[in-house]
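Here the complex is missing a single protein chain, while all its other protein chains stay put.
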Amino acid sequence: MCLAVPGKILSITDEDDALLCAARVSFGGIVKEISLAGVPEAKLGDYVIVHAGFALARLDEQEAQRVFTTLRQMDETSR
Amino acid sequence: MTDDNDPALVCPAPINQHAQILLAHGGGGKLMQQLLDSVFLPAFANPLLNARHDGAVIELGTTRLAFTTDSYVVQPLFFPGGDIGSLAVNGTVNDLAMCGARPLFLSAGFIIEEGLPMETLQRVVTSMRHAAHAAGVTIVTGDTKVVDKGKGDGLFINTAGIGIIEHSLRIAPDAIQPGDAILLSGDIGRHGIAIMAMREGLDFESTIESDCAALAAPVLELIHAGIDIHCLRDLTRGGLAAALIEIAEAAHLQIDIEESLIPVVQEVQGACELLGLDPLHVANEGRFVAFIPAAQVNQALNILHRHPLGQEACLIGHVQHGIAGRVTLQSRIGVQRIVDRLSGEQLPRIC
Partner (left out) sequence: MKFVDEYRDKDAAARMAAAIAQVTTRLWTIMEICGGQTHAIVKYGVDRLLPDAITLIHGPGCPVCVTPVELIDKALEIAALPEVIFCSFGDMLRVPGSHSDLLTIKANGGDVRIVYAPLDAVKLAQHHPEKQVVFFAVGFETTAPATALAVLQASQLNITNFSMLVAHVCVPPAMEMILSAPHNQVQGFLAAGHVCTVMGYTEYELLAQRYRTPIIVTGFEPLDILHGIYLCVKQLEAGRATVENQYARAVRREGSREAQQIITEVFEVTHRQWRGLGVIAGSGLGLRERYAGFDAVRRFGAAAPGAMTPTECISGLVLQGVKKPQECPAFGTRCTPEQPLGAPMVSTEGACAAYYRYRRLPNSRTALQETNP
C-alpha cells in the first residue's frame, strides 16, 4: 500500500491559504504539480515523499544515510 | 469479469469466458493472446500463420518476400516524437525488418470519423510521407472510408507492407538455440511514457519523446556484416516483457535476463515510479531484441553502437533449455523471479 515517491521541489506557488500551497516537483526529470498542504515548511530544493499528488513529508538527508552508516559499522566490527 | 462466480458451474479449463470484447483484449497482454488462440488462429489455421511471427515469410520461386499488416488506433493522434501517421509507417516497416526483410512497399487504409478537421488529416499524411521517405518505402495503394460521427476515434489507420528477403538466414523463433545471447537495441519505455504524459488525469511535464523509428537500417547492417541472427522482435504494446514471453513460448525455450542490464532513462524511471508502472511492460515503438550466437555479441554491439538507433544497444540475457515458454529476471538485488504477461493494460496505481 501507499506507493509514495521521492521528488525534488523545483518551484513553489505560495498562497495565503496554506491548504492551497503547491509546488512543481521533479521525479527523475518529469514534473508534476503537487500539494504542499502537509509540508508548509518545505523549501526550494527540498526532497519530499509524494503520494496521490500530496507531499507527505520532507526527506531528511542525514537520516537517509543511517542504514549505510549501520552497514559500514557492521563491516568494521566484522573485521 | 465473469457473470458467474459459482465455481460449480465453471468449466475447470476456461479459455475465454468473456461474452464481449474488453479494451484489454487489444492490450498486447494475456487477454489478447487468449483472443488470438481461441478465435483467430483456429479460424484461419495454416502453417504460415501458425509460425506466430510478426510477419509472414512467403516463398515465390526463388524469391522470399515478407508480408505483414498492422492497425493504428492510438489516442492522442499527435504526441511528442510522433503521431498516428509515423507510427503506422514505422510499425509496419519494423514488422518487415523483424523478418530480416528490406521493406519496399506499403498500403495505407484510412477509417476517418466524420468531422475530423482536414488540417489534422493533412498533418498525419505529411508525417507519413516523411516517415516513408526516411524508411525507404513507397506507399503504393490505399483506401479511404468515412464513418458517422461518434463511431470512430477521429482516425484509424491500417498499413500492410511487403519486403524482400535478400539473404539466406532463417529468422524466426524456432531458429533460436539454447546459449543464444539476447541484445536489446536501446533504452525502454519512452513511447508509453510520452503518451501517458498527455493523458487526462495522469498528465505531467516531460521532455520524453516517443522512440518511434524505422528499424530496418540497423537490422540490415547486422545481416550484411554476417551476424547470424536467429530471431528478431520489435517491442511494441506490452513492452519488453511481452516480446520476450511471446518468443520464449514460440521457441519452446527459456529466456533469462538481468534487470541491472536493462537501460531505462531517468525520466522514464521517474514517471514509472510515480505511477507505479513497471518499465518492462511499458510500450515502445523504436526498439528491438535480437537473438544471436553468443560468440558474435561484441561484433554485433559494435555495429549497433555505430548506428544512431543502436547507440545504447546492450546484452540483456541468454536463452537456455529450462522450462519452455518461461522468462526469468534476475532482480537488482540478485534474486531470480518470473516475468509474466499482465492480464491487460498496465494501470497506474497508488497502492
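Think of it as A and B in the order they're written, each chain with its own count starting at 1.
What we mean here is this: a contact is a pair of C-beta atoms (placed from the backbone, for glycine too) under 8 Å apart; a residue touches a chain by one contact, two chains touch by 3 or more.
This one's a predicted model, so the numbers in the text were calculated from it and none came from an experiment.
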Check: If you put the missing chain back into the full complex, which of the shown chains would it touch?
Finding: A, B
Check: On chain B, what residues meet the omitted chain?
Finding: 1-3, 5-7, 10, 12, 14, 17, 20-24, 30-31, 34, 200-202, 254, 256, 260, 266, 269-270, 273-276, 320, 322-323, 326, 328, 331-338, 340, 342-344, 347-351
Notebook entry, point to check: Contacts of chain A with the missing chain: which residues?
Noted result: 1-6, 8, 17-20, 27-28, 32, 35, 37-40, 47, 49, 51-54, 56-57, 59-61, 63-64, 66-68, 70-71, 74-75
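Here is the rule we go by: only the chains that are shown with their structure count from here on.
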Checklist line | chain B contact footprint on chain A (complex, rising order) | finding: 1-3, 5, 7, 24, 26-32, 50-52
Check: Across the complex, what residues on chain B touch chain A?
Finding: 193, 197, 204-208, 266-267, 269-271, 273-274, 276, 349-351
